[in-house]
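One chain of protein is taken out of this complex; the other chains stay put.
Letters A and B mark the chains as written, and numbering starts fresh at 1 in each.
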Amino acid sequence: MSIEIKHLNHIYGENTIFEQYALKDVNLTIHDGEFIGLIGHTGSGKSTLTQHLNGLLKASSGDILYNGESIYREGYSMKELRSKVGLVFQYPEHQLFEVDVFSDVCFGPKNQGLSQQEIENRAAEALRLVGLDESFYKQSPFELSGGQKRRVAIAGVLAMKPEVLILDEPTAGLDPKGRDDILGLVKKLHDEQKMTIILVSHSMEDVAKYVSRLVVMNHGEKVFDGTPKEVFRHYKELETIGLAAPQITYVVHALRERGILLDQDITTVEEARDAILSLWKKHTCTAQPHEHQENAGQMEETKC
Amino acid sequence: MGIIRAVNLIFDYIRHDEEEDKDEINHALRGVSLDIKEGSFVAILGHNGSGKSTFAKLMNGILLPSEGTVYISNMKTSDEEHLWDVRKTAGMVFQNPDNQIIGNIVEEDVGFGPENMGVPTEEIWARVDKSLEAVGMTAYRLQSPNKLSGGQKQRVAIAGVMAMKPKCIVLDEPTAMLDPNGRREVIRTVHELNRKEGITVLLITHYMEEVIDADRVIVMDGGHVVMDGTPRDVFSRVKELKKYSLDVPQVTELADELKAAGMDIPDGILTIDELVDSLVPILGGKEA
Partner (left out) sequence: MLRDITLGQYYPVDSVLHRLDPRTKLFGTLVYIVSLFMANSVWAYVAASVFLVAAIRLSKVPIKFMVRGLKSIVVLLLISVSFNLFLTPGTPIFKIGFLQMTWEGLEFAGFMAIRLVFLVMGSTILTLTTTPNQLTDGLEKSLGFLNHVGVPVHEVSMMMSIALRFIPILIEETDKIMKAQMARGADFESGNLIQKAKAMVPLLVPLFISAFRRATDLAMAMEARCYRGGEGRTKMKPLHYEKRDKITYGMYLLYFAVILAVRLAV
């Protein structure tokens, strides 16, 4: 599986005085099994970009190749593309409409023209993946909690067995626990089901924890593309475009300014903790060579 | 006596299940008593389902308690004759920016409250001008709300409430549907109003970073108040907060873990500067 985006442009109001670039010369290649984070402020074009990947929006110019084939060639089946590239919109629970949960999840496979047996198998499998057991099947989707509704909506897309799963701000409006649940689910889908995942988000901290590659958009253009650590090195530039690196990045840089030279690629709490603790050991051992620390906690044995 | 007083509040959502012909009862609030001082900035934190939104709706009579009483400026919300005075005194801002803006133009929406109150035309304009100024949206007064960002819409909603000249504002998860910029905008506006106009603020949220500058933080879980203190008090109990499905800012979490590993760091670290200042002497860094 591969997606190649070549010189993609999307222009609103072309050739009028209102001409505006929603996407400008975007070049991007997505490889099989990647877990990509797509970040940008509101209006940066990140949602617009995702809607091009499954053909909901058509580019003004440029090309998109799915598995080497242009999706704009004559006779290409967009319907089939949408089975392969699943897109979960923001607040996906707003698309629920069926009488009961199971029927709603069946909607996708039904549109794929599969046999009744296969439709039901896929729906059951999808619901299992999102952690909703049979007791939910006959319930009305409108009586579930917000987090449960969202999982039903995600199952509705998973039931189509896509190769690529794009999630647009899947944690929007959820509380911290809800957020962790959904992101944990997405990670599971990536690790266990080997799906290629594109996660569109605002939250740098969420993204830093899960993705292996970060693409940053600004005013319709791709401005950064690399591992989270590589991207967060540009934290000052990120700020000028209205984004921020995880709070830990700032802590590390502030400490470095005061002469405490931690590795500047630290982006998570765990990494920061480990680095600071080992620096502390070294420092206290050199300063007071005969005093060992009493509360070892989770540290390894103090070696002085 | 605080401007907002809740006495033994109990609220049950009762849903009648047609099929099984019985009532399903959700005990959203199980006995909450709180006293909010006038002019203070109080935050109520809790995960979804903790009862915090139900509590908010009880503040201005949208919901009436199953048991117990809510007093706004010593008026009972359950007193029908005081209901409109209660709502004038305790204004409310809701979660969905679009679903609380009624006017087709910003300034007309801000004037909606005073219009309902029967305020004379000239004074409506004075109030609208002042409220728009207070939230920094004067430049947008003739715009359609559809052209505004989420944060701007919420500021218009706040202006609409301010135009009613309330003594306190209750904000029910006003930032839940906003992006980080919008969230900052709204919280900054609310703090300014609290500081400059002396409005009592009751902020319901689940975002920890929004409550760092509050005077008092109340944590709810399972329909009860489970923690109540200054931000520093509450934030220092990281493990407890996690038990209540709440998140802490990364600095606070880091400080807590370092402390648990034996480093001598004060409790309740809230900002990057505080953490850095406490680490520098321990790790042999330079003074600022």
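General observations
Everything below uses one rule, namely that a residue touches a chain if its C-beta (ideal position, glycine included) is under 8 Å from a C-beta of that chain, and two chains touch if they have at least 3 such contacts.
Not measured: the values here are computed from a predicted model.
In the complete complex, the hidden chain is touched by one of B:Ala6, B:Ala28, B:Ala43 or B:Val161, namely B:Val161.
Contact with the chain not shown here comes from a single listed residue; of A:Gly37, A:Gly62, A:Pro92 or A:Gly173, that residue is A:Pro92.
The chain omitted from view is touched by exactly one of B:Asn26, B:Asn74, B:Asn104 or B:Thr230, namely B:Asn104. For the chain left out of this panel, the touching residue among B:Arg87, B:Arg183, B:Arg237 or B:Lys259 is B:Arg87.
Within subunit A, the residues in touch with the undisplayed chain are 12, 51, 54, 56, 79, 82-83, 86-87, 89, 92, 94-97, 107-108, 110-112, 142, 156-157, 160.
Across the interface with the omitted chain, subunit B contributes residues 57, 60, 62, 84, 87-88, 91-92, 94, 96, 98-105, 107-108, 111-121, 124-125, 128, 144-147, 157, 160-161, 164.
By definition in this document, only the chains that are shown with their structure count from here on.
Between the CA-based centres of subunit A and subunit B the separation comes to 29 Å, rounded to the whole angstrom. Per the touch definition, subunit B reaches subunit A in the complex via residues 47-49, 149-150, 176-177, 179-182, 206, 245-247, 249-251, 253-254, 257-258, 260-263, 272-273, 275-276, 279-280, 282-288.
Those residues of subunit A that touch subunit B in the complex are listed here as 41-42, 145-147, 172-178, 202-203, 205, 242, 244, 246-248, 250-251, 254-255, 258-260, 269, 272-273, 276-277, 279-280, 283, 287, 293-299.
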